[in-house]
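Accompanying notes for the structure given below.
One chain of protein is taken out of this complex; the other chains stay put.
By letter and in written order, the chains are A and B; residue numbering begins at 1 in each of them.
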């Protein structure tokens, strides 16, 4: 059996790659892809621990996470469309109403 | 049958609601919110009557409504170990009677204000009616208070409201100054009161007025050695109780304008006249006397306190009456008469005449409210001229005002059979029969008796100068007419000033032997309802006095006492008649010589107090520096620090999603680090 540390390090690496994308990219579509990476990092953890502790719940949960990721992408694409329609770009740094 | 006592909080709440309504919506309401105030006080009045009827049917009520502090004891382990600070209501014959008086006067004052304020086109009416509502509510809360601390809080509210209302015309120079003076002088007395409240808590662990665990009962037990009360410095219980009683008395002296804290009251005439009526008859000034009556079971235990109360009262009665002799303004005369009359009440309380004091409190409430409202009517008629020398001959022009004012004056002067005669006579009688064995009390009685002709004199000097003789100015020849809303309250109070004395015709009972017409005695003695430890005969048993009689018995004493005071009153009246009931009255004050200047200047009391206050100017200025520098410095510092830091931290919110995500990342990282370091994950 592979030690859980490796799975966790892999998951952390994938998560941080996703996070890196969120933090450095301005293009909204890259955002969605990066978020996808982060969600799947969580899935890796679910499945890893499911196998490690012999509990099926983690694997069922990862299915739900995939489904919710699909929902999130659907809404996210809609938002990007609205963004484009209102600002003419899909650069997330342009809309700046979300502050004091 | 619905329980009337369940509605007691509503009696207090109704005027408070009218205060809120007048404050919030007054400017949108017709008459500046007056009708709300009238409706609220009328509702309170009806509820009070219901409560009175319930007490008359044998009810009494004490209930704790809300406990806001409950502690295991005073830090440091001195004093009682369990203390609860509560709000509650206490309804016994005394408070039920007072509720009716206060709500009645407040209602009439509201109605009168329609004529005095609205019809005269005064500005800021919502503020006025809000003040009246809060004033009434505070006083009612004070009346129903079931413990000393709650009484103190409402006592302070009453003081605050008097400040607001006396300073109602704050754009003129006089009223704000008078308001500040009233506030500060009464506050000076209230400091002692506050210390007294703390002392009561420290000594007994409770401040409730009624019940077997109330502080007067505990004090009684402590003096009998059955209860171990805490005292400082190992003082004797009796000595310490005297000190505590005197401390609380400080508040009563300030509010009831007794010597030496009476100086605020004449200045308080700067307020609108209906407010003066309310202050003098039912609320502010009555609060002091009511407080002493409320905790009378405590005062009767300490003879020294009783003697001091009696002596201060007697002295004030005479002292203030002499100052009223030479005043030119209608309301000033009434102001000094109020001080003098409350002196009588204090004399009665100190002399063991609990019923007599309450009786005089009641009759005085009626006739003094009447006199002030009458004065208000005259002031309306005279286009806000208050100098009596500018009046004269108003008798024909203002018949309703004249006759009711005359009834009030006869009551004030103590002429048979008006209300004031019965109550004042009973006070002097009690002081006399108890004073025959107590020289100090006899001195107080003598001063009270001397004040009788003086009172009659200045009262009728006022009546004659205002209403009799020839009109001395054009305004007096053609006065402004007054309307129903002025005449109505005057008529009600005029009737009461005539007949209120019949509720307690003790002299008649004693002389003619008719039983059962001393209704007020029976009332306050718990014959109808009430708590056994709050009855007048219980107080009499505890009290330090025994009765002595002159001329061989009770009946001759009654007759001689009443005869002498009536003769003196008539003498004073006659002198006023002779000097001032002429077509063209003269001042006649020159005959007083040097005394005149002293009287005009009120015995230089104000100057003396200002000089005394000057002594403490150094302390005050140091306190001011401390306040401005340290306290305000800290407060201002806190505010500017939050302003500046708020302005800085606000910049974190850029509105850029990426920045928020970066902050989230850093936050999570920091959180993991903190948890890891604290939880030892990294070791």
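Everything that follows uses one rule, which is that a residue touches a chain if its C-beta (ideal position, glycine included) is under 8 Å from a C-beta of that chain, and two chains touch if they have at least 3 such contacts.
Just so it is clear, contacts and distances are computed from a predicted model.
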Protein name, per the UniProt record, of whichever chain is missing from view ("NADPH-dependent glutamate synthase", "NADH-quinone oxidoreductase subunit J", "Chemotaxis protein CheC" or "ABC transporter permease subunit"):
"NADH-quinone oxidoreductase subunit J"
Can you list, in ascending order, the chain A residues touching the missing chain?
1, 4-5, 8-9, 12-13, 15-17, 19-20, 23-24, 50-57, 59-60, 63-64, 67-68, 70-72, 74-75, 77-79, 81-82, 85-88, 93-97, 99
What does the interface between chain B and the hidden chain look like in terms of residue numbers?
651, 654-656, 658-659, 661-662, 665-666, 668-669, 672-673, 676, 681-683
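One rule holds in what follows: only the chains that are shown with their structure count from here on.
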If you average the Cα atoms of chain A and of chain B to get two centres, how far apart are those centres in Å?
74
So in the complex, the part of chain B that touches chain A is made up of which residues?
650, 653-658, 660-662, 665
Residues of chain A touching chain B in their complex?
19, 22-23, 26, 92-93, 95-100
